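Provided herewith is a single structure, encoded as structure tokens, for subsequent inquiry.
The complex is shown incomplete by one protein chain, all other protein chains being positioned as in the whole.
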Amino acid sequence: MDRAVFIIFIILIAIPAISPLGLPISISSNTVEVYRQIEDLKSGDIAMWITDFSVGTWGQVGPAEVAVYRHLFDLIRRKGIKVIIVTTYSVDGSLNAERILREYVDTKGLKYGEDYVNLGWIPGYETTLMGIAKDFQSIVKTDAYGTPIDKLPMLRNVRSISDIALIGFSTSTSPDPYPRQLGGYGKPLIINTLIATVPWTLPYYEKRLITGYIGAESDAAGYEKLTGMPGEGLRTLDAQTLSHIYGVGLIIIGNIWYFTRRRGGGKG
Amino acid sequence: MIDALVTSIVILMAWSFLYRENIFYRIGEALLVGLALAISVKVGLDVLFNRIYIPIVVKQQWLSPTLIAVALGLMMYTRFSKSLWWVSRWPIALLSGAGLGVAMKGAVMAQIVRQLDIGSLFTKDIFTGINNLILLVTAITSLAYFLYTFEHKGALAPVAKLGIYSMMICFGTTLGLFLMSNIGFAISLIPNVVRPPGLYASIVAIILIIVDNLIKKE
Amino acid sequence: MLMVICIGLAYFYMKSAERKAPRYRIRKFPALEAIEEAVGRAAEMNRPVHYTTGIGGTDDQYAPMTLSGLAILGRVAEACGKAGVYLRYTTPRAYLVPVSQDIIKAGYMKSGNPDMYSPDMVYYVGEYQTAFMTSVMGYILRERPAVNMIFGATLWETINQLGAGAIAGCIQLGGTPRLYYIPIMICVCDYLLIGEELYVAGAALEGTPGSIGYFRGQDLYKILLIILFILAAVASTAGFNLIGYLSAW
Partner (left out) sequence: MSFLRRIEIPIILFAIGSLLPLIDYYTGNLSVQASELLSWVVILVTFSYLIGVVNLFRYHLNNIRKGRDVYYSVLIIGSFLFYLAIAYLNKSVYDWIFSKLYTPLSMSISSFVGFYTYTVFLRGARLKSPTAVLLLAVTIVILLYNTPTIRALSPQMITIGDWIKNVPNTGAYRGILIGMGISMIVLFMRAIIGRERSYLGGG
């Protein structure tokens, strides 16, 4: 019984991977909101992105993260913003960040240290977040490659959260520490997370401690459409559609199965 | 080429568990446990190196409070002694206490006070008011469901019942949202096994499953 | 500040409630009562019981959930000792190894069956979630335990472990305050503790007048908050932000 369920599922998601179906999609309002906030950055603004999701959740958080990175790096070229990348939760996050920088983002022609900087993993999680908000220079000593930060021109004037124009973070665990430490400063605070974590962030979102959220591939695909840079998100959406309808079907089939078995005198 | 093949074989080894518990899955399981443990030990050694060895030995800060942490850490190993095992409880008690303290820190403000805040019930836009009312009712009833020392009868019975219904809406929503996040992994892995060279590995896997089925029938 | 006062008041109330505790009766928790029954089934089938507290440890914000999970583990070990059933506890947290070994040992001792206990009942799988998932899944389908229990701070490993349990046909008991995993438990568990019920499980298992006092105090606290909730709504209808005022105070 379960095997059949699994096999049909594998076939369903394999079809779009072999040849895309091109089913229509829509862009959610929260994705547009996040896009606007990032797009509204002005020349010279510093955006900080905290990549904290674990390697195992790449499938869900990764596509949107790639889309946002691409957008940020595009803005460096178009508007001359500056980008700080950092990890606070576990070493996984910095591995993800390096992977995106290496494989997905076009950094050609950009100056490391002036246009963008990767600080790597600064252990400490919530303590680090608090340090970033209050005393940036004392918590950050070197970047990911061991260069002291006074050698990185763009970080020289970053003292606290007031010198940063926008903060975003991605997490696959609890979103609580981020609004706790970084919220309430009147800066945009954007979260990219698992879809299951989105309801958790909604109370913060209502209070505007978090100003925008994106989660999972549908938002990633919408984001890719907005930035005009197609990627993993759009590709997976067909598979999403098929598997959701399959889920609805299974609930119905499961119930029919259950009731016929019960009528037939089987155990409930 | 080799890399992609290795990746797809590894994926198929793990997914073979969907068919049944088998030797390939077992190998994958053992590898994963071994590798993950090695990674955590390496990360742990790095932490000890950065936080203890460098400040104390390299920078010569002999009187750093970190030494107390080291002492507490070493106390954990009294676990292996027959007469002093009880000392190992101390560091664990301190550690659990700190964890509970951290959890409590978030509990009161974020989980209680902030959640009490609610919008106006009568607004110009009538729907917002109604929505706020529904919000209030669902919140109160689901909280009332968790009253332990009052029996669910009399006036409380319908309230608790309504509480269950509102919680079911909450859980249904979560369950519905769940699928999207959960199938993501499988979807992101599937290209590895349906495109060459992974495709060849999948064909081998399918043949193995068919053979296994035939053997079992005989 | 306000909350500190409230906590203080609640504490004194609980102390006084302890004295008149026998008057109150606590609602029953089917999941806790089902433990003995499930372990009994395991004894009939001559199969082990699998228990886990999930990925959470006691050093982070999941501490309260894990503590409650460990409290239930004590009861489960006792029941297993009584029925002569092998208990296996899997944990991804190293410092929980000695703790859980002590708990299980104490449980088997209490039920008069200390010879059954072995340190191997606790299995550590490294700190990573996937390693934890895979070894529990493998264990469930290999050894086919009769009962699978998850009480504690669980992340997605819950789905995998309960899913494997459902396929293996285990009796499943679960409980977590982690909301995202409660629906899954509703669907595949035979008995469960919803949300905060896990936190109070320790007190419920104790069952002394003192612990009943805690329940009473907790309930009155809740009623107070319900009233505050309604007041806040009324106040905000009248254009006054009561909660903002209180939390600034």
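Some points to look at:
Read from first to last, the chains carry the letters A, B and C; within each, the first residue is number 1.
Assume contacts are C-beta pairs under 8 Å (C-beta built on N, C-alpha and C of every residue); 3 or more make two chains touch, one makes a residue touch a chain.
Note that the structure is a prediction, hence the values are computed from the model and not measured.
All shown chains touched by the missing chain in the whole complex, by label: A, B, C.
Where chain C meets the chain that is not shown, the touching residues are 1, 4, 7, 10-11, 14, 57-59, 64, 67-68, 70-71, 73-74, 93-95, 97-103, 105-107, 119-120, 122-128, 130-131, 133-134, 137, 156, 159-160, 162-164, 166-167, 177, 179, 183-184, 186-188, 195-196, 199-200, 202-203, 206, 210-211, 214, 217-218, 221-222, 225. On the side of chain B, touch with the chain left out of the figure occurs at residues 3, 6-7, 10-11, 13-15, 17-18, 26-28, 30-42, 44, 47-48, 51-52, 65-66, 68-70, 72-74, 76-77, 79-80, 86-87, 89-105, 107-108, 111-112, 115-116, 131, 134-143, 145-146, 163-173, 175-180, 182-189, 192.
Not every partner is drawn; the one left out touches chain A at residues 1-2, 5-6, 9, 23-26, 28, 55-59, 95, 99, 123-124, 127, 195, 199, 202-203, 206, 218, 221, 237, 240-241, 243-248, 250-251, 253-255, 257-259.
Keep this in mind: only the chains that are shown with their structure count from here on.
Innermost chain of the displayed assembly, by C-alpha centre distance to the whole-protein C-alpha centre, is B. Chain A and chain C have CA centres that are 32 Å apart.
Contacts with at least two other chains are made by residues 2, 56, 176, 196, 199 of chain A.
For chain C, residues that reach two or more other chains under the stated contact definition are 61, 130, 179-180. The touching residues of chain A, counted against chain C in their complex, run 2, 54, 56, 173-174, 176, 196-197, 199-200.
Listing the residues of chain A that touch chain B in their complex gives 2-3, 6, 9-10, 13-14, 17-18, 56-60, 62-63, 91, 123, 126, 176, 180, 194-196, 198-199, 203, 207, 215-218, 232, 236, 239-240, 243-244, 247.
Within the complex formed with chain A, the chain C residues making contact are 61, 129-130, 155, 167, 179-180.
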